[in-house]
Every structure is written in C-alpha cells, then in structure tokens.
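Following this message is one structure expressed as structure tokens.
A single protein chain has been omitted from the complex, and every remaining protein chain is retained in its original position.
Up next, subunit A:
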C-alpha cells in the first residue's frame, strides 16, 4: 500500500519522458496458421508506466496477439520492436530474457507446491558448490514474503500450497513474481476472467501497482469496464483485425463499450430487443449490459472493495 502511494507521484506524469521509444511496439503485425488469417495488420504500443489494454470478443485474435508478444509464435509480417530494436522471437525464453513476462490465466502456477517454491520456480537461487549446491531456502522464503508484501499481498504462510489460495491471489503471486524477476513488460492474459467482482478488483489493483513500479503492461481482456479502470491505451480487435485504437483521454467508457460490441450492430440489436419488449426500458442501459456479454455484473464502477486514496482510477 505504501508503495502504491509513494510511486504514484513519480508514476503519473509521463514517465521516462526523454526516451520516445516505446518498450514494445507492434506495427502492422499479421499472423496466419495455414490458410487461416488469425491476425491482420495490428499495431500497438506499450510504454513504461502505462497500461495498454487489448479488447476483443472470443475469436478476435487476442490469444494470437499474446502468443506473438510472448514469443510462443513468430509473426509473419509487420514489425515487432522492443525499445526500438527489431526482434523476432522463436521461444518464450527469448522474450523472457528481453524482459517480457507473460502471466497466463491457467498456466501461472503449480497448485500443490508451496508459494515460495512456485515463486522461484525455474530461477531458484542456490548456495554451496558441487554436490552440496542446494536451494537457499531461508532466502527464498524471506524474499517471497517481501516481494509479495511490496505488491501489497501479506501472506500468512509462504509454505502453504499455492492451490489453497484464491484465483485472484494466485494471479497476484504470478504478477509479483514477474515484477521481482525484473520484467520490463508484463503481459496479462485475461487476468480477471472467471473471477468475482471483489477478486477482479484485487487483481486490477496489483496490475496498477506493477504499472506504478514502472513496468509497461499489456492487459488482454474482454471486459471494457475493467479495461477502462486501469488502461491508458485501448486497442480493439475484431475478427483478427484492429477495429480501433484510442488513448484514454479520447474515449469514454460508454464509447469503448459500444465500440467493442460493434457500434452499428449494437444499435440494430438494441432496436430488435426494444421491439420485442414493447415497454423498452432505458436504451442506454440495455446497450451497456448487452455490450459486455461475458460480464456477470456489468455495472461495476467500483470493483475495489477496500477503496483507498491510491486507487488505480485516480491516476488516470
């Protein structure tokens, strides 16, 4: 919590103002699998201390985009630069070495392992040499506790199996891990899908904390409400192509929601629905709730339950 407050001041006013190069920039990126054109001509920018949201319905190409950024698949056409340098990844390890950490929705953790073992999995610190080379258990435990604390997660026991944590907490541990291991760009794949309102708020808060720590964040979601709470830039995908790209100051939540649901199609749908229900309620309301089909509780203006002054939206 203290960290969120402290970094807020330095985080908001256009960080690292002297370097114009974005951390990650995609320009006109395309990807085909055989004759299926999964992604066509998509561009986006990720800056340090900012959150770029990628919005789209199912099948819009969000997962293809994430796979390209994370290095699981190379792109076919277009440019992919990291801090101004052209790259083409052929494995997730390469992307990881360049500071791009991806947190997948399901792949984040090994449920039966304790939190501290999960935290250091794949990058375990050791001490001693030869046959006595062993895990530095004390340091691993302490570091896990501190790193989580810095993100505002205060675990009672880092020895508990991570599967006993809630879905939101697990996402947060995965985010804290990426931050601790020096990621420059954090790619989050639907971190709030399948979470309740309260838990979503918690995850968004840690996403904002990562941003305030100076990371560039790519937030993939199909929930415009969550995106608008924390996002600085919005890229909308539709059927594999980019259907819009906005800065936060250029668009309202309603505008974003409408555009995501596909402006004219939505008008048509609203029209149809109001005809079937003669006593059509407020048009605006119907539009909003229809536009976010996968949101269980569509109007969630304040999902962070224990709201404190340093909430994400105040920085916008």
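Methods note: a residue touches a chain if its C-beta (ideal position, glycine included) is under 8 Å from a C-beta of that chain, and two chains touch if they have at least 3 such contacts; residues count from 1.
One rule holds in what follows: contacts and distances are computed from a predicted model.
Q: Consult the UniProt record of the chain that does not appear here and report its protein name from "ATP synthase subunit b", "5-oxoprolinase/urea amidolyase family protein", "Heme exporter protein B" or "Xylose transport system permease protein XylH".
A: Of "ATP synthase subunit b", "5-oxoprolinase/urea amidolyase family protein", "Heme exporter protein B" or "Xylose transport system permease protein XylH", the absent chain's UniProt record names it "Xylose transport system permease protein XylH".
Q: Give the residue, chosen from A:123, A:146 or A:252, that touches the chain omitted from the document.
A: A:123
Q: Would you indicate which residue among A:154, A:249 or A:272 is in contact with the undisplayed chain?
A: Per the contact definition at the top, the residue touching the missing chain is A:154.
Q: Counting contacts across the full complex, list the positions on subunit A that touch the omitted chain.
A: Missing-chain contacts on subunit A: residues 1, 92-93, 96, 102, 104, 107-113, 117, 120-124, 126, 133-135, 137, 152-157, 160-161, 163-164, 166, 168-169, 172, 198-199, 202, 305-306.
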